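Note that one protein chain is taken out, while the other chains of the complex remain in position.
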Amino acid sequence: MSNKKKYIMTSITLGAIASISAVLIALSNLATKDKIAQNEIDRINAGITNIFGKNAVISAQKSINEYGLTIDTSYISTVYTVKNNENTELGLAFRTTGSNSYGKISLLAGFDKTTKTFMKVSLIINEQSFASTLVDNYVNPLNNGDLNISDKPVNVGATRGAELVQKMVLQAQDAALEIWK
Amino acid sequence: MEVKKMKREKGYTRKNFLKGIVIENPLFVSILGTCPALATTKSIEAAIGMGLLFTIVLICSNMLVSLLRKLIPEEIRTPAYIVIIATFVTIVKMFTNAFLSELYSTLGVFISLIVVNCIVLGRAEAYASKNNVFDSLIDALGMGLGYMLALITMAFFRELLGLGGFTFGKIFQFIPLTTLQIIPKGYEIKMFQTPAGAFIVFGLILAVLAFIKNRKAELKANIEKREKIRKAQEAKEAALKAAVNNGGNK
Amino acid sequence: MNMFIAFLLAIITSMLVDNVVLSRFYGICPFLGVSKKVKSSLGMGVAVVFVIILATVICWPLYNYVLVPAGIPYLDTVAYILVIASLVQLVGLFIKKYSPGLYKTLGIYLPLITTNCAVLGVAQSNTDQGLGFVESLANGLGTSVGFLLIIVVFSCIRVRLESSNTPKAFKGLPIALITAAIMAIAFMGLQGLFVRG
Partner (left out) sequence: MSQTGYIIIAVSILLALLVTFIVSFVLYRRTPVPKGCEDIKASEEKCSGCSHVECHFYQDKEENK
């Protein structure tokens, strides 16, 4: 084949490969796009019901910089206002994400409106290398009141992860107090 | 192209499938794809998940590569294969994120790293670009299964020693959560769940395989030596007998 | 001023505390295959540092300013592997044409960098964790220098390993893996140094 024809042949084949892959990716994206979005929503709803109880429902969802808070909100991404079915506001839930050398953590921290105190935390993504120890030794005791959010986590078996969770929840607490001020 | 002309002797497909599992096991024999092997074998479920995703990508890319093997010009083989593999990895990543989101968050970056996994690119260049679609499929199945079995062996030791038992149902949520605790809770060696443990398990498995190989070589060498000695004795006896006969009839 | 400290902190963390090879397992393939000649592993390490930094600098804006506004963030892996592969070829072209001396030490290792898990691993995890540009640059710099450090240290150890009388079955790769395990334990001791972020 003359040189020129070879170039045309090559570019046609490569064009074919590129378009085949583009079509395949576009198709699979269509097939999975809403399922992924649904997964995300399910995770958030599961977190909210875990914190505020069965009949809690998200009434408003704002990104943190819409509140224009003065304090540092580097971990927080979105704030959910939660109401029960009689439409009375139960409290706020903060979606925070952070990572350390052991991996990424993303959680929902719930705060009660009437008592203005921390209620519960629910982990959404927990890629810590000692993930199960973090949940057993820190998150569960924190949720059922054995541990207080302000005292420093010590020999918890996953201390780095616990410190990261504590830092994120305290930041969310400051944000909640400033919003309700 | 000489592979095609060779008459396909019986059982070529069986041998082609089994070579991936034992003779040319991608992880323990040709030592490829070590990054995901060390990182995703914290639990048997994660290893099975990684093995499955890897096999799916390998099968799809092997088949498409061997489908287009006549069209892709020789000079730009590798770029075309990289694009094909990257496409299938993206598709697998999307479906895992949608339907097995727990597996997606456990494996994390290592699903995308299948693109640079040496086995996929190696099989595409070494085998799929020279054989027809069916053989490439069988080869991919063998290699994928071999790699998954290797991952499961690694994960077996790391999870048994590191966590003291096996948990199923955490990643594949459709299985009811079952925990098989063998070593009592406080007595497991947590180090095996850390990276250092992965290195040790991988090193020890390779050492055992090397030991078996050396032992087999030694046995074969002994047998040959004994053969040689027996032959030499027979030759001597024959020579002796011949000498006695000559003596007899002088 | 604290921007600079945060930058330095991120570099040292990803270099020592969270070393790419020993705790996140990127780049094990070249790490296991590193040759005993310290000079060639140094060359390999430098080439990887150069490619990782360039890749991080290109991949981050490519993801955040091109793929995300266009609504196709799922094409990140395809885009990154294309960026990394063309970077490696362009760097190779440059070295082949203009500096034969560098090609002598670096030549055969360049095509291997495309299949190095560390380069794609760092670029992909930077955007997966949603780090900012400065943070991901620091992460890339720290990770690549950490990789270089580990490769050179390990090739020095390999020299001693060859001359020591290891049992026959452990000769070669198994003993190298056990040594890597001991190095991983040593680096795990640095965990308490400080925590990133």
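By written order: A, B and C. Residues from 1 in each chain.
The definition used in the following text is that a residue touches a chain if its C-beta (ideal position, glycine included) is under 8 Å from a C-beta of that chain, and two chains touch if they have at least 3 such contacts.
The model shown is predicted, which means the values in this text are computed figures rather than measured ones.
Every shown chain touched by the omitted chain in the complete complex is listed here: A, B, C. Within the whole complex, the absent chain has one touching residue among C:11, C:29, C:54 or C:148, and that is C:29.
Although one chain is not shown, part of chain A still touches it, namely residues 14, 18.
Mapped onto chain C, contacts with the missing chain fall at residues 29-30, 32-37, 62, 66-67, 69-72, 75, 78-79, 82-83, 85-86, 89-90, 92-93, 96-97, 100, 103-104, 107-108, 111-112, 115, 172-173. As for the chain not pictured, it touches chain B at residues 30-32, 34, 75-76, 78-79, 83, 118, 121-122, 125.
Keep in mind that, in the parts below, only the chains that are shown with their structure count from here on.
Between A-B and A-C, more C-beta contact pairs are found at A-B. Distance between chain centres (mean CA atoms), chain B to chain C: 26 Å. One finds 37 Å separating the Cα centroids of chain A and chain B.
Chain A and chain C have CA centres that are 29 Å apart. Shared interface positions of chain C, i.e. residues touching 2 or more other chains, are given as 23, 74-75, 78. Chain A has residues 21, 25, 29 in contact with two or more other chains. Interface residues of chain A, counted against chain B in their complex, comprise 6, 9-10, 13-14, 16-18, 20-21, 24-25, 28-29, 31-32, 35-36, 39, 125, 127, 129-130. Across the complex, chain C meets chain A through its residues 13, 17-18, 23, 72, 74-75, 78, 129-130, 191, 195-197. Across the complex, chain C is touched by residues 31-32, 34-35, 38-39, 79, 82-83, 86-87, 89-90, 93-94, 108-109, 112-113, 115-116, 118, 121, 191, 194-200, 202-204, 206-208, 210-211, 214 of chain B.
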